[in-house]
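Okay, structure first, notes after.
Just one protein chain is left out here, and the rest sit where they should.
For reference, chains read A and B in written order, and residue numbers begin at 1 within each chain.
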Amino acid sequence: MRRLIANQELLLIGLMAVLLLAVSLKFPDFFGQQTLFNVLTASMVGMLFAVGVMLVVVSGGIDVSFLAVGILSAYATVKWASPDAGALSVFAISTAIGLGLGLINAAVVIIARTSVLIATLATSSIYLGAMFAFVGGEVISILPQSLQTLGSTHLITAKGAVRGTTSLNVLILVVIAVCILVWAFLRFTVAGRSVFAVGGDAEAASRAAISVPRIRMLVFAIAGAVAGLAGIISITLSGRADPTTFMGRELDTLAAVVLGGVAIAGGKGTVRGAVLGVLLISLVTASLVPLGIPTIWQRAAVGALLIGGILLQTTISRRQRIRPILDAPAPEVTNA
Amino acid sequence: MSAPFVEAVSVSKRFGGVQALTDVSVAFSPGEVHCIVGENGCGKSTLLKVISGAYRPTSGQVIVAGTAYDHLTPRQALSAGVEVIYQDFSLMPNLTAAENIALPGSVAGGRRLYSRTAARALAERAVVRLGVEIELDIPVGELTVAERQLTAIARALAHEAKFIAMDEPTTALTWKEVDALFAAVGRLKESGVALAFISHKMQEIFSIAERVTVLRNGGVVTSGRPDEFTHASLAETMTGRGSQSFDRVAPRNKGRAPALKVSGLGRDPLFADVDLEIGQGEIVGLAGLLGSGRTEIAEAICGVKPAQTGTIEVLGRPVEIKALADAVKAGIGYVPEDRLTQGLFLDQPIGDNIVATHLPSRRGFLSPQSIERRKARVVRDLRIKLGKLTDPVRSLSGGNAQRVLLGKWLLGEPKVLILNGPTVGVDVGSKFDILGVLNAQSLQGLGVLIISDDVPELISMCHRVLVVRSGRIVRELSGDQLREDTVVEAVTAS
Partner (left out) sequence: MPERFRKVLLTMGTRASFIRLLVVAVGIVVVFGILKPAVFLSGQNLQYVELASPEVAILSLAMALTMLTAGIDLSVVSIANLSGVVAALIMTNGHQSPGLAMLAAFGVALACGAVNGLLVGYKHVPPILATLATGQLFSGLALVASGGTVVKGLPEPFTRLALLTVAGIPLIFWVMLIVAVIIGVVVAKTPLGFRMRLVGANPTAADFSGIRRARVLLATYVMSGALGGVAGLIISARAGGANSDYGSSYVLLAVVIAVLAGVDPEGGYLTVAGVVIAAIAMQLLGAGLLSLSVSSHVVNICQGLLLVTMVLLNTWGTALSGLFQRRRVIA
C-alpha cells in the first residue's frame, strides 16, 4: 500500500481518471477524442520544456532559464530565416542555438560554482534582454512558408464531439520522439546513469570517476537543445512568433515537473513523470469550464494541487529514512 | 619484494586550521596487506583520500604504477586500478546497490552504453565472490549500514583492481561477514593485489597485516612488520602515551537523586527497553558498534529524535523531552558525534559558536556585555587557543574546536552531559585536557554519559560501562569487569 501511494505516477494517473470521470458524468461528450486531442495539443510544448527541466533537476539544480532559451532560439531563428527556408533547417538552427545557450548556462554554473537557480536567473535575464535589445520585440505574424505548412499538417483529423473537426498536429511525433530519446539516454547510457549519480551525491559521484562538470555540460546542452526545439514548435503551432509568449511562465513548468514526482533536491525523476505532470495540468485546465469553474481559477488550482503534491512527497520521503536496528537478529539467537 | 604499486611521497594536507597530514610517505606493494593504524582523527582517512584522488594534497605527490601525480584525479586513479572503500562509503543513495557497484567501472572504462542486466550480473558476481548477501535492486539509501558497507566492499572487488584500500571496512559487520571479507582479502593478496587496510582494532591488525604503519597527529610515527609489535606497544605507539587513567573517585551520592534516570525508553525499529541511571558525579560509558543503536539512544534522551515510550527523570524530577530545546531546559546537554556537521557552525565566529545554545538576552534583545563575558569565560576556563573571537571556528584545530563545543554546553551548567565521541580527531594533549575537564565537572556533581569507540578511554574515564547491541542495553560492566578485553568482547559478541 505504501509503495502504491509512494508511486506518484500512479497517483497522477488516478487523479486524471477521477477528473475525467467527474467531468464525463456531467458531459458524456467530454470523454472522447476531442478532449484527448485538446489536452495533447495544449501539452506538446510544455512536455518538451518539462523534460528538459527534469533533466537539469535530476542532475541537482533548478533551471529557470529554459523559457528564455526556448523563445530566444526560436524567435531569432524565425526572425532571420529566409521566407523559403526549409522546416528542417529552421528546426535544426533553433535547436542548435538552444544547445549553445545551454552550454553558456553550464559554463556559468561550473565556473562561478553557484547554484543553478542563481546562475539561470542571471542568464535568463540576459537572454531575454538580448532578444528584445538585439533581435527584436515585435510579433512576427508571417512565418516561413514551410513552417506554415507544417503548422497545418495534422496527423489525425476526426469529427469533433459536438461539431466541426478536431485534429492533432504531426509535430506530436517529434515530441514523442524526443521523450523517447531522453528516456533512452537516461536508461541505457553510462552518461545518463551518471546524471542520476551526480544528482544523488555529487561528491560520491566524483569519487566514482564521474566527471561532474562534464555531466553538467551534457545535461545543460540537452536541456537547452530541447528548449530550443520546444520554442520553435510553439511558434509553428501558433502560427506566429510572439517574443512575450512565455514571459513569467517558468514556475508553471517547474510545477508540472514537481507534480510528476521529480525530486527537487535531485537524483530522482522520470520522463514519464514529467510528461504526466504536464498532462495533468492541461487536463485540469480543460476540465475547469465544464465543471463550472471559471478558467481564471486555473493558476490557483494548480498552486493548490502543487502544495498537496509536495506535502505528499515530503511526508513519504521523510518516512522512509528510518532503518531498523531492533529487527536485527537478537544476540541470544545467534549465540546458540 | 616487488616495487610498490602505489606510493605517497611527502604528502601534506591542511583543512583550514587543521593540519591533517604532515609529510607522510608510505608505499603499498603487490601481494602485501599493509595496515595503516592510528587513533581516530590522526589522518588515516585523509591519507587514503589523497591516494585515491578524492583530495588534492597541499603538497607532495602520489605515484601510481610508476607515474607521479601532483594532482591525481579519482578517474586517473580508478583507471589505473586503484579501488577504495571509503569510511563514509561514498555511495550514491538514489541508485541501487547493483548500479553503485557497476557504474564506476563503466565510467572509468570509458564505456558509453549501460545495460541494467549486465550491471546486475556484474554486481551479483562481486557479491558472490565476497560470499555475502545484499539486496541489489533497491536504492542504497534504503539499505542498512551493514548492507551499505558490504555494497562498498563489493564495489571495490567488482573490477580488476591492482590496489584496494579499505577504510575501517568492518565497523558495521558481523563476525561472519568479517570472516568473508578477510577470506577475500587473502585471495586478492594471492593474486598479487596491493592492499591497504585501515583500522584501529588490534585483533584485525594482527590477524591480517604484513606491514604496519602507525600514524599519529597526521605524521608517520613508525612502520614495521607486525611481529615487531605487541598489542601494548602498538597501542602505546598509536596514542603516544602509556596507559594512564584518572583517579576515579567513586561518587558518594547514595542519598542523592540520580542526575539522570531513564526507564523503558523505546523507539520502534531502533531501540527498546532502555533503562539507565547516572548518579550525580558519575561518569558512565555507553559502548557499542556503529549501528548498534548507541547514538539513537543518546539522541532520544536529549530529544533530537525523541523516544516514543519510556520516562526520563533529571535529579528525580520527571521531564518531558520532545526536542533538544526541552532537554536544554531540563538541564541535559549533548555534544554530538560529528563535530564538523552537527556540532559547529564552521564559518561563523568562534565566539558565536560558544553562545549558540545559551544566549543571554534581556527583554527580547541580546545583551552584548554578558555575551562577551560568557565568551571570555569559556575561552579562559577551557584554555582555548585562538586568534580572535571573531575568526571562523573553521580556523581552530580539532582539539580547540571540541573545547568550544564542550564550553558551549557547560555554559548552561547542565545536570547531565552526554558526549558522543568526545575525543575523536583530537590531539593527545587536548584529549587529556578535555577528559580532565569532564572529570573536574563530575566532581562537582555533573552526571556524564560518554559514547565512544575508544575502549581504553572508556575504561580510564568511566565508573561503569553499558554495552549496547541491536538497540538494547545488554550488559553492564563495572569494577573488576571493566577491562579492555571484556568490553571488546561484550561489544562485538553476536
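By our rule, a contact is a pair of C-beta atoms (placed from the backbone, for glycine too) under 8 Å apart; a residue touches a chain by one contact, two chains touch by 3 or more.
These numbers come from a predicted model, not from an experiment.
Although it is not drawn here, the omitted chain touches the following shown chains in the complete assembly: A, B. In the complete complex, the hidden chain is touched by one of B:V9, B:A118 or B:L346, namely B:L346.
Across B:Q61, B:T174, B:T311 or B:T357, the single residue that touches the chain missing here is B:T357.
Of the options A:I13, A:A92, A:I118 or A:I140, the residue whose C-beta touches the omitted chain is A:I118.
Taking the complete complex into account, A:G303 is the one of A:P28, A:G303 or A:P324 that touches the chain left out.
With the whole complex as reference, residues 304, 323-325, 327-328, 334, 336, 341-348, 352, 356-357, 359, 361, 364-366, 408 of chain B touch the missing chain. Looking at chain A, the residues touching the absent chain are 62, 108, 111-115, 117-119, 121-126, 128-133, 137, 247-248, 251-252, 254-255, 258, 264-265, 294, 296-304, 306-307, 310-311, 314-315, 318.
We adopt the following convention: only the chains that are shown with their structure count from here on.
Note on chain placement: the centre of chain A and the centre of chain B lie 43 Å apart, centres being C-alpha means. For chain B in complex with chain A, the touching residues are 52, 54, 74-75, 78-79, 84, 86, 90-95, 99-100, 103-104, 106-108, 111-116, 141-145, 174, 268-272, 291-293, 296, 469-472, 474, 493-494.
Listing the residues of chain A that touch chain B in their complex gives 187-194, 196-197, 199-201, 203-211, 267-268, 320-331, 334-335.
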